[in-house]
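Here the complex is missing a single protein chain, while all its other protein chains stay put.
Naming follows writing order (A and B), and every chain is counted from residue 1.
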Amino acid sequence: MFDETEYMEINMGPQHPSTHGVLRLKLKLNGETVVECRPIIGYLHRGVEKICENKTFFQGQIWTDRLDYCSAVSNNLGWAEAVEKLFGITVPRRALYLRTLLTELNRLASHLIWLATHALDIGAMTVFLYTFRERELIMDMFEAFCGARLTTTAFRIGGLYQDLPPGFEAMVRAFLAKFPACLDEYETLLTENRIWKKRTVGVAKLSAEDAIALGVTGPVLRAAGVAYDIRKAFPYAAYRELDFEVPTRTEADTYARYLVRMEEMRQSCRLVAQCLDGLPEGPIMAKLPKVLRSEVNEIYHPTEAPKGELGYYLVGEKGSLNPYRFHVRAPGFANLQALPKMVEGGLVADIIAAIGTLDVVLGEIDR
Amino acid sequence: MSQKNCPTALEQILITTRVEKVMNWSRATSVWPMTFGLACCAIEMMAAGASRYDFDRFGAGIFRATPRQSDLMIVAGTVTYKMAPIIKQLYEQMPDPKWVIAMGSCAISGGPFDSYHTIQGVDKVVPVDVYITGCPPRPEALIQGFLKLQDKIMSSSLADKYKEIFEGLPR
Partner (left out) sequence: MSDYVYDLKTAPNRQVTLPITVPLPSLKTYRAEQATAAKAEEAKFQKATADFETAKAKAEVAGTELPKPPVKAAPKREVHDLVTPIPSEAKDPDLLRLVERLGEGAEEAFEQSGELVCQVAKERILEALILCREDAALRYEMLSDETATHFPASSSFAFSVVYHLTSLSRAKRLRLRILIPAGFEPESATQAYPAANWLEREVFDMLGIRFQNHPDLVRILCPDDWEDYPLRKEYPVTGWGQRDIDFRDDRSGRLERLAMEKAGNTGINLKVPKAE
């Protein structure tokens, strides 16, 4: 009699409090179970690639701030290094260390936003208030360094435009002394919390094979047991000389990703301290000709952004001031592609956890 | 209580004012914004609502997830061609009286994105009450913009509102 099942189709987003921006999902449900999930993106497509193709290499950086706006400095680093690779520029060592320092601070800020929103979506409001308290301290540092909180445009091609401001080191040291205790505080709120574990353990699994096949990188891949970190595999900036570990887990679920990211924050603290301690003396800007005109070249430069592999693809035209072609390989774009795989067959409420754990930022996905 | 103290006591508990003013006051001090982040500016909007800046002090801390419960739409981010009809629809779903803040240069004029898919300012989609400059505006700027909106609400008159609603005059 009832052999024909009718599925319910519902729409989620683009205005939805837990889609982290303007992500839209088209869901097909069988009761509470997700049968099919189709992400629809493009609601924040701003044409960054086209704009940058019409701007000079120096100008292009400001649009990279606005790709993954939670971690602007990481994007700046990728851009600066990609352009340097295109031209064949060697950057002085001090500049590399300063870049690494700022990038790791930014990784902390980005992971704090992830923790805040992920916990808020699942229902833990307090974490949001706690993490933003610490994030403001990092924002203060960026403000002291370059005057902006979010859209930093921190680097220049060939190095940095200014050295650390006076008092910056003291700020960072005070923060480093305080922050591990704060991390412990978040962990006491969440790690053994029964509700948190119920909502995350075993939820939104993604096996290592699927992750690799779908191009998923970053903490999501590492939580599946693959110790792939571009900072180790293809070292850039000063990471070759610094000592840090790549945390991995094997459970491949939301809880494992949470633990991996918490451990990454601890490693970032270590990296920041090492950068400060081992900061070499010397110039912060490479000697460059006044006008940079590119040669015919084509490069792809991957860096480890907080969300995963952030790659810039640039094509240079002979004698041109702007890139002929600019393409961003956004980590979120590839990671979001795995969302259907993670949620199909699960419960509809777990979609919220899955989106949170992927740490999607629509600015870089839609570009 | 003696007879002759009565007027004074009455004076202490009664305030005479206009209905309009009371209505405006209650509206201005309990604005419920809609949770509606579009892009980078939304992060600063979150920061404004979080620990250090505490938007709640001004009665606007309750971010509602649905347009049907909110009075204020903070357009925080870039408006694109694909998103514009949805913003329009959300605005129309909000109950009157409703206000719109355009936060950041993207919402004002397209900002740095002078490109094919970016609407050059949200005022092409919905009417805007307060514009806040910056890319992104600092949380303080958002708070100041909100205080400006409160001023605007306090100075609005019921008669104008009726005209707007029933005679369809553009704002």
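The rule is simple: contacts are C-beta pairs under 8 Å (C-beta built on N, C-alpha and C of every residue); 3 or more make two chains touch, one makes a residue touch a chain.
Please read all numbers here as calculations on a predicted model, not as lab measurements.
Visitor: Among B:Ala60, B:Val126 or B:Ile153, exactly one should touch the missing chain; which is it?
Guide: B:Val126
Visitor: Which is it among A:Met8, A:Ala174, A:Ala213 or A:Ala349 that touches the chain not included here?
Guide: A:Ala213
Visitor: Consider the whole complex, including the chain that is not shown, and state which of A:Ile41, A:Ala80 or A:Val172 touches that chain.
Guide: A:Ile41
Visitor: May I ask you to list the residues on chain B that touch the chain which is not drawn?
Guide: Interface with the chain not displayed, on the chain B side: 81-82, 84-85, 88, 110, 114-120, 123-127.
Visitor: For chain A, which residues touch the unseen chain?
Guide: 41-42, 45, 47, 49-51, 53-54, 85-92, 158, 212-215, 226, 228, 233-234, 286-289, 295-300, 302, 309, 311, 313, 315-318, 320, 324-325, 327, 329, 333-334, 337, 366-367
The rule we apply is simple: only the chains that are shown with their structure count from here on.
Visitor: If you average the Cα atoms of chain A and of chain B to get two centres, how far apart are those centres in Å?
Guide: 32
Visitor: Along chain A, where are the residues that touch chain B in the complex?
Guide: Residues in contact with chain B: 14-17, 20-22, 42-48, 50-51, 62-63, 65-66, 69-70, 113, 116-117, 128-130, 132-133, 135-136, 139, 149-151, 362-363.
Visitor: Across the complex, what residues on chain B touch chain A?
Guide: It is residues 35-40, 42-44, 46-47, 50-52, 63, 65, 67, 77-78, 80, 82-83, 86, 90, 112-118, 135-136, 138 of chain B that touch chain A.
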